[in-house]
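Would you mind keeping the following structure in view while I ask a few things?
All protein chains but one are shown in place.
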Amino acid sequence: MCVQSMPDASPAKWHLAHTSWFHEAVVLPRAGLGYRVFDESYSYLFNSYYEALGERHPRPDRGLLTRPTVAEVRAYRQHVDEALAHVVSQADNATWSELAPLLVLGIQHEQQHQELLATDIVHLFSCNPLLPAWQASNPAALKLAPEPQALPRWIGLAPGITSIGHPPADGSSDNFAFDNETPPHQVFIAPYEISDRLVTCGEYLDFIEDGGYNTSSLWLSDGWAAVRANEWKAPAYWLTPDDPRGAFGATSAPTEGWRVFGPHGVRALDAGAPVTQLSFYEAAAYANWACARLPTEHEWEAAFDEPGMREMLGHAWQWTRSSYDPYPGFKALEGAAEEYNGKFMVGQIVLRGSSAWTPEGHARHSYRNFFPPAARWQFSGLRLARNVS
Amino acid sequence: MCVQSMPDASPAKWHLAHTSWFHEAVVLPRAGLGYRVFDESYSYLFNSYYEALGERHPRPDRGLLTRPTVAEVRAYRQHVDEALAHVVSQADNATWSELAPLLVLGIQHEQQHQELLATDIVHLFSCNPLLPAWQASNPAALKLAPEPQALPRWIGLAPGITSIGHPPADGSSDNFAFDNETPPHQVFIAPYEISDRLVTCGEYLDFIEDGGYNTSSLWLSDGWAAVRANEWKAPAYWLTPDDPRGAFGATSAPTEGWRVFGPHGVRALDAGAPVTQLSFYEAAAYANWACARLPTEHEWEAAFDEPGMREMLGHAWQWTRSSYDPYPGFKALEGAAEEYNGKFMVGQIVLRGSSAWTPEGHARHSYRNFFPPAARWQFSGLRLARNVS
Amino acid sequence: MCVQSMPDASPAKWHLAHTSWFHEAVVLPRAGLGYRVFDESYSYLFNSYYEALGERHPRPDRGLLTRPTVAEVRAYRQHVDEALAHVVSQADNATWSELAPLLVLGIQHEQQHQELLATDIVHLFSCNPLLPAWQASNPAALKLAPEPQALPRWIGLAPGITSIGHPPADGSSDNFAFDNETPPHQVFIAPYEISDRLVTCGEYLDFIEDGGYNTSSLWLSDGWAAVRANEWKAPAYWLTPDDPRGAFGATSAPTEGWRVFGPHGVRALDAGAPVTQLSFYEAAAYANWACARLPTEHEWEAAFDEPGMREMLGHAWQWTRSSYDPYPGFKALEGAAEEYNGKFMVGQIVLRGSSAWTPEGHARHSYRNFFPPAARWQFSGLRLARNVS
Partner (left out) sequence: MCVQSMPDASPAKWHLAHTSWFHEAVVLPRAGLGYRVFDESYSYLFNSYYEALGERHPRPDRGLLTRPTVAEVRAYRQHVDEALAHVVSQADNATWSELAPLLVLGIQHEQQHQELLATDIVHLFSCNPLLPAWQASNPAALKLAPEPQALPRWIGLAPGITSIGHPPADGSSDNFAFDNETPPHQVFIAPYEISDRLVTCGEYLDFIEDGGYNTSSLWLSDGWAAVRANEWKAPAYWLTPDDPRGAFGATSAPTEGWRVFGPHGVRALDAGAPVTQLSFYEAAAYANWACARLPTEHEWEAAFDEPGMREMLGHAWQWTRSSYDPYPGFKALEGAAEEYNGKFMVGQIVLRGSSAWTPEGHARHSYRNFFPPAARWQFSGLRLARNVS
């Protein structure tokens, strides 16, 4: 639980301590009920990026913290849990109305880290030449392997002004949204068509076998540079037919043909499952190859309730053709949570939807996930769109 | 003319050869009038990034080409010029209608490199501890030092649907636009106010002296990381009062107080001149400090013809709060020019307007310049905007 | 036990597995008694640098191996131990005479890793801002804190030809030497004086307080570059009086003045203890400052049995002024152990003696330890020498 596989990923122990710390640093100070900080040094160790909350341990060095131990971090979590339970049962109405929005934020924050915990463990295991299986029989993995897919259908939408975004959270857990989804605003969208489902592994394999990774004209310039610098030949956790790793050590994993590593270990490529572990560059190149394009995040959201749309939530995050810019009129949260989203609004691309590893109920039609365009360790795939001329 | 100061900049000789090559590789092959390539190796040496036109010399190594010599490159230019003159005078109507758009593109391309030539020379000279003056008396430098400025005025715009962008170029030089400005399309814009003029060096100095570079809460996360990693304390070519370089060697440059290096060498800071050499991060942090924000590129374009707007063109490129994404319905040029713009549409920020070093007549209301958010060697400043609540 | 703090250090689990593998790969194949390899993948995972024994896991990624688990590695060790016990009890005389030298080599190899295990754990803990104590009460730590030292005495040696080195190991454990100590050979040594004891922390503090780390003329060129690039101000694990880490978290460590971190956690600087955690560059600069020099490895060895010499073994490794070159007539071991020492004979400096953490009986007068000149995570100090004019 202690190892960090790359600067962008965090150890399991760190996720546990950091989500505890978030409640300790952001929620509990507002409760005013005599909370005692568990350990003065933990704020330094487990603050992620909140400049206003003080100096912190460098992100790339999170894996060096063999102390505090897992047992100590579990005791920390229990201490924070008990304090939160105390606050929930004791808070008067005035305190509660101030506290509830932060408590909900803390829970939503933890849900985000639950998915990151999965993606980071899978990344760590992907660095091990044994390619061990983490959760071979988890139901979430099964969602990734549906029945064979019919051909995708194009669903057309008429031009017009649409309302995009979400009203600010009001503190109830029913109506939560992050600040980056706000405020709701009007957008004019030209007519377009969008696919009813995600691109599958089988379709993506066609792109590979048609020379997609060798055809510069399909790629954005930065994408082509990434392909060459990193020698990308397939999505992040795919094993080419000549990759010896599948057969390394004594496992029951398949050893021939295209295979895919994931939470479930190494499995034969499932042609009908949604492709994941794509960078934005790969998603955009695939769309180009398919004589289509990625939808903008507005187009994605506008199509959310359209009849016939499938796999919008719960299968794979979907790269859009929208950079992660602030919405018109965007205002960050106030106080400690001010740094939650707004300061990351440059150099990243919006993903919409959610994945099989996103906690139930966490995502919604207006949810804006974001990652740098080269990121490949998320459960990130794509859905196609195209212009109507 | 041979030296390269960083991978993003190019030697003067290379600019001269590359713009010649662009005509040789993109324009002349279509003319069908028996053009003889000057030297077979030049396509390898002076192709910038056109994958479809073959392998090329690595960008960071452009400064290693002490051969061909300047004299040889000048002969190359003369050879190409003569061939172009021959084509212009001899082409029949059918050839001309195909050729004219490419010829115009070649000229516009060269205009872009004329400005890059200036920014790259100034960057090179900025790396020399002597800080030599390049063009101490050029009129373009004088535009940077206007009379003292009045306070900026806010100009308000009503909400509504606006047409943004430019029709595709039709081959005449009167109606040129790059493909990234096309197609024209409808955008809904909420009400906003925009400043009638650019932010000045004096105003930016207030930001510095108020601790702008030490206040993390003003900055985007990547911006704050850049400030700390590069120890930024002011715009790129500003000399702090304790910088010894101004007084190095025997020059007539001022040696005390805040000073600014540029094409004109080292001069005393001119409080009324538009601030330039800013990264996007600095522009965004300044706007934050000023309780305002950067305009989106749509807002900038919608205000272009608004009465009272000043310094839109010809003073400094203006960072917007818009990532460089494709317009709805965007289609790249066909043929060799396909790679001109579209493949760079990720990871960059749009700048609008033009600078004192942009060739006369090159820019327009719909012009989209773009650079990565950390770039500081362009004549890049900002104009403020704000929401109307 | 799984974490790797830098590419040069290894996780505790890896040391345990690697020393087991060394016996499995180098010793057991010669025994011919039907040994069954524990896991085919372990040779890939735990081979350190033996090219002849196949491909291996990259050194900087040893910390990514969360599988096999510690329990699995302990089972591996037990499997190998049992096989070795079987071999020792069953081998006939012919097998034994071939096997014994390898078995002794395997044990000597493991002793080397026992010390590296300590230095690597201490380095890992030094990266933790809590600076936890590993073995606060280990007797080896106590050796580092002797009674106050008298002034060092210079011991003079006459010029002449001396025999340096050790006869090749004969397979008995009484007469072991590594191949790099062989063959014995004649060396002419000019007259010199050598200090009877090691340089202490108190003496080294004088060097610091006299501006040693700010005086370029005392340093080798590469050393001065290292001082500036790494901002060295003291030996690796020293805490300056203004370092806040000693007081971080709730410990009983001293929080004021110069302090030293080590296996024992943070303690007040002990002026009489030998200074350790020095790079060669620092040792050489100190000697320069003290108007002396480091002894050559020949001088060190020639003085080994000289009456009055103290602290030759068991306190700290001692940097010499000898690069790690092969002895005249050097021949590497044959077979799998060929790569043990010889291929590292470039770019490194010889250290003589042994440290408080070297296993009892492991070192000897002819022992040649070696590290790159910038290494500071070993228990490495120095002894002075000087010319006799």
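Note that the chains take the letters A, B and C in the order they are written out, and that residue 1 is the start of every chain.
The definition used in the following text is that a residue touches a chain if its C-beta (ideal position, glycine included) is under 8 Å from a C-beta of that chain, and two chains touch if they have at least 3 such contacts.
This is a predicted model, so every value here is computed, not measured.
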item: Touched by the hidden chain, restricted to displayed chains; value: B, C
item: Of B:A52, B:V88, B:L130 or B:A225, the residue in touch with the unshown chain; value: B:L130
item: Touch criterion as defined above, residue of C:Q135, C:T255 or C:S323 at the omitted chain; value: C:S323
item: Option from C:P11, C:P132, C:G212 or C:P373 whose C-beta touches the chain left out; value: C:P373
item: Footprint left on subunit C by the chain that the document does not show; value: 49, 51-52, 161, 185-190, 216-217, 219-224, 280-281, 284, 296, 321-326, 328-329, 338-339, 343-347, 349, 373, 387
item: Subunit B, residues in touch with the chain not shown (by the definition above); value: 2-3, 5, 39-41, 44-45, 57, 61, 63-68, 124-125, 127-130, 132, 248-250
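Simple rule for what comes next: only the chains that are shown with their structure count from here on.
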item: Graph class of chain-chain contacts, one of line, ring, star, complete, other; value: line
item: Superposition rotation for subunit A onto subunit C, Cα-based, multiple of 5°; value: 180
item: Euclidean distance of C-alpha centroids - subunit A vs subunit B, Å; value: 35
item: Averaged-CA centre spacing for the pair subunit C and subunit A, given as whole angstrom; value: 45
item: Rounded Å distance, subunit B centre to subunit C centre (Cα mean); value: 57
